[in-house]
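Heads up, this is only part of the complex; the chains shown haven't been moved.
As written, the chains take the letters A and B, and residue 1 is the first residue of each chain.
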Amino acid sequence: MTPVHLLGIPHDEHSSFVRGAAEAPPVIRAELFSSAFNMWTEMGIDLGAPGILVDEGDAVLDGSHDAWEEIEAAVLRVVQHGQPTICLGGDHAITHPIVRAFRKRYERLSILHFDAHPDLYENFEGDPRSHASPFARIMEERLVDRLVQVGVRAATGHQRDQWARYGVEVIEMRQMERALSAAPQGSLPWRFEAPVYISLDLDVLDPAHAPGVSHREPGGMSTRQVIDILHAIEGRIVGADIVEYNPRQDFAVVTATVAAKLLKEIAGTMITSARRPV
Amino acid sequence: MTPVHLLGIPHDEHSSFVRGAAEAPPVIRAELFSSAFNMWTEMGIDLGAPGILVDEGDAVLDGSHDAWEEIEAAVLRVVQHGQPTICLGGDHAITHPIVRAFRKRYERLSILHFDAHPDLYENFEGDPRSHASPFARIMEERLVDRLVQVGVRAATGHQRDQWARYGVEVIEMRQMERALSAAPQGSLPWRFEAPVYISLDLDVLDPAHAPGVSHREPGGMSTRQVIDILHAIEGRIVGADIVEYNPRQDFAVVTATVAAKLLKEIAGTMITSARRPV
C-alpha cells in the first residue's frame, strides 16, 4: 500500500474574525492517535499498520522567509515524492501556498472543495491572502484546471460573480440532496480525470456536527454525508487539506474527533485510489 | 424589493417549565447583525442592502394594558402597511395575539406551523394562555382558515383529539420524509391559496441542532430540512414568528446562530414570494 503523509501547517494569521485555527494540528493528532480509537477506516484499511500513515510533524514557520514561501517549501518537500499527503491547518488561507506546491509536482490538478463559503473574495478587508480568498488566488494563477465546490450556503453577490468569472462548478447546499440522488447510484455528479486535491473546510459540516470552527454556518452537511461523498469519489486523490478547526470554539474536543475521523477516511480513499491510473 | 420588518416580542410569562425565552430577541439580533456573517440569503438576496430589513425594535410590554392587547397593538402597528413582518419571541404563547393582529390586516390566513408539539392544549395547568395552547385559541377564534403542522413528535391523546376537532392538517415527524418524497420534486405536500403565516418553534429542530430551547425533544428536523421546506413553500408569505429560543439553555450562542440563519431564509422567501399574487 502507498503510504499517506501527514503535515501540520499551524498558521492562522489571515483569519478575519477569530483566530485559533493555528492551534489545531496537535489537538487533531491527539484524537487521531488516541488509544480510545482504532486506526481502521470504514473501507477496511488499517492506517495503524507500520509505514502507512507517516507523520511529518508540523511545518516550521519561523518567519525567516515569507510565510507563503515557507508553507510552499514545507509541502513540496513532502509532496515531491509523489505519495499522497494530507495537510492539517490552520485556517483556509494556507490552501493557496499548499496548492502551489502540489502544482509543482502534478501537471494537472482538480480540486474538490467542501465549504460553507466559496472563499473566492477578490480580497477580504483589503487582505488578498485572507482565509476568505484562497480560491481567488488559486484560480487567478491557474493552478488547477477544475474547481468543484460542495456545501456552499453563504455566498454573496460578489462571490457568485466570481463563480461565473472563474468557471467554478458549484453544488450549493440547497441543491446537494437532489444533485446526489440524480447521479447513478453510489457515484457523484462529477468524475475527475486529473489528480484530485480535496480541500475540506470543517465548516461545511453543520455546527451540530462541528461546533469547533471559526465560522459556524447552520444548515450544513452531516459527518455521514461528507464520508459518503469521500467514499464515492472516482479518480485518484493525491492531496488534501483539513482546515478551520478551532479548538477554542469547540465543545470539549468533539470536533477534533470529527476531524480525525474524516482524516482517516480521506487517507483510506487515497490508498484505495492510488491503484487507479491518473 | 419589498422590505421585511422585524419586531421583538420579549414575553415568556406563560412558559410552563422554564422561562428565559423573553431574553431571546437581543441575542438573536446580535448574531443576525454580527460582522462574522454576511447578510445574503441562500437564494441570493442581500438583506443588508439599505431599507430591506427594517428593525422595528422590541414591542413595549410595560403592563399598562393587558399583555395580549399590548402585543396585538404592537404587531398591528407594523403589519397594517401590508409589508411582511417577522416577530421574534418570546415563547410560543405570543403567537395568539400576533395572529390576531395579522387577521385584522388579512382577510384570509393559513398557518404553516413548525413544532415538536401541537400546542393545542385546551389549557395547560389551568392556563388558557399557556405556551402549550396558542393554536387552541387561534382555532377557537377562527383566526385562520387552515393550520398545517409539521415536525410534531410529542402529541398526547388530548392533542390528537384537538387535531380532529379543529381539522388540523399534520405531518408528524415520523411521516415527514415519506410525505416530502411523495410530493412532486421540489414542492411540498400542500399548496397555500391564502396568505401564509409561518410559526417556527425552534424546538422543531433536533436538540443536536438547537439545544437552546426550553423543551428539547429529540428526533427532530435538521436545520437543512427546515431551510429546504422554507425554500419550497408556494404561496405568499406575509408573516412569521420565530419562538422559544432560550439563551440560558444554549451552548454558547450556537442556537442563536441557527435562529438568525432561519430568520434570513424566512425573510428571503418573503421577498421572493411578495411578487406572487395572493
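FYI, a contact is a pair of C-beta atoms (placed from the backbone, for glycine too) under 8 Å apart; a residue touches a chain by one contact, two chains touch by 3 or more.
This one's a predicted model, so the numbers in the text were calculated from it and none came from an experiment.
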item: Copy count of the single sequence across the entire complex, 2 present; value: 6
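Note that in this section only the chains that are shown with their structure count from here on.
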item: Chain centre separation (chain A, chain B; CA means) in Å; value: 37
item: Chain B contact footprint on chain A (complex, rising order); value: 17-18, 153-157, 160, 172-174, 177-178, 206-208, 211, 215-220, 222, 249, 251
item: Footprint of chain A on chain B - complex, ascending; value: 35-38, 40, 42-44, 46, 185-186, 206, 208-209, 222-224, 227-228, 231, 251-252, 254, 257-258, 261-262
